[in-house]
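I am attaching a structure below and will ask some questions about it afterwards.
All protein chains but one are shown in place.
Up next is chain A:
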Amino acid sequence: MKNLKGSPGPAGLRRLSHHSSGAVKETTKMAASLQNTNPMVFKAKQERIILPEEEDDSVVDKIDEREQTTFNISLTGIHLIRSINDPEHPLTLEQLNVVEQSLVEVDDDKGYVKVQFTPTIPHCSMATLIGLAIRVQLLRSLPDRFKVDVNVTPGSHASEDAVNKQLGDKERVAAALENSHLLELVNQCLAVQQ
C-alpha cells in the first residue's frame, strides 16, 4: 500500500472510488474549517475476485473478513465499511485508512463482528459519528444474528474511552438514531458513491 503525501486535487475527486484502477491517493483542499485539511489518502483495496465456488449455488459461503462485497461499504478486508464517507472528507474511510482489513474480526459461526477504526487525527471530533456510521452500516448489512462491536483503535484518539463507551451503549446508539438530524448525517456518510 503506497502512502503518498496529499496534494490539492480537482473537485472531481468525489468520483474517486475503490473501483477506479489506480485510484490515486490525493488530498483535497477543503474549506478552512476542516480539522484535518490535508489527510493522507490510501489506495482502496481491489474488489475481491469472484471465485468459481462463489457462483455455485449449492456451496455455502461463510461470512468472513473479506466480506467486502457483502457489505458493499468499503471496510476493507472487511471492506465492510469501505465506502463509508468520512463526514469531513469526500473520501471513503478506506481511502483515509480509517478502517483496514487487519482491524476487522468476523466470526460467522458465533455471529460476531468487531471493527476497530482509526480516526485520522487524535482530536477528530467526528470520531463518534464515524463510529456510529460504521455501526449503522453493519447493522443494516449483517443478519440480525450478529453481535457488532465498534471501537476506536487503541491509542489513536484522545478521548478513546468516551467514544468507545458511547458506541458500545446500545441505548445511546438507538437514541442517537432517533434523532433525525443525526440520522441524516449518518445516512449521508453511508450514501454509496455511485
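The definition used in the following text is that a contact is a pair of C-beta atoms (placed from the backbone, for glycine too) under 8 Å apart; a residue touches a chain by one contact, two chains touch by 3 or more; residues count from 1.
Definition applied: contacts and distances are computed from a predicted model.
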Per UniProt, the name of the complex member that is left out, chosen from "MMS19 nucleotide excision repair protein", "Calcineurin B-like protein", "Vacuolar fusion protein MON1 homolog" or "Sphingolipid homeostasis protein orm1": "MMS19 nucleotide excision repair protein"
Residue in contact with the excluded chain [from A:L142, A:V163 or A:A176]: A:L142
Where the missing chain touches chain A, by residue: 50, 54-55, 57, 59-61, 63, 67, 69-73, 137, 140-145, 183-184, 187-188, 190-192
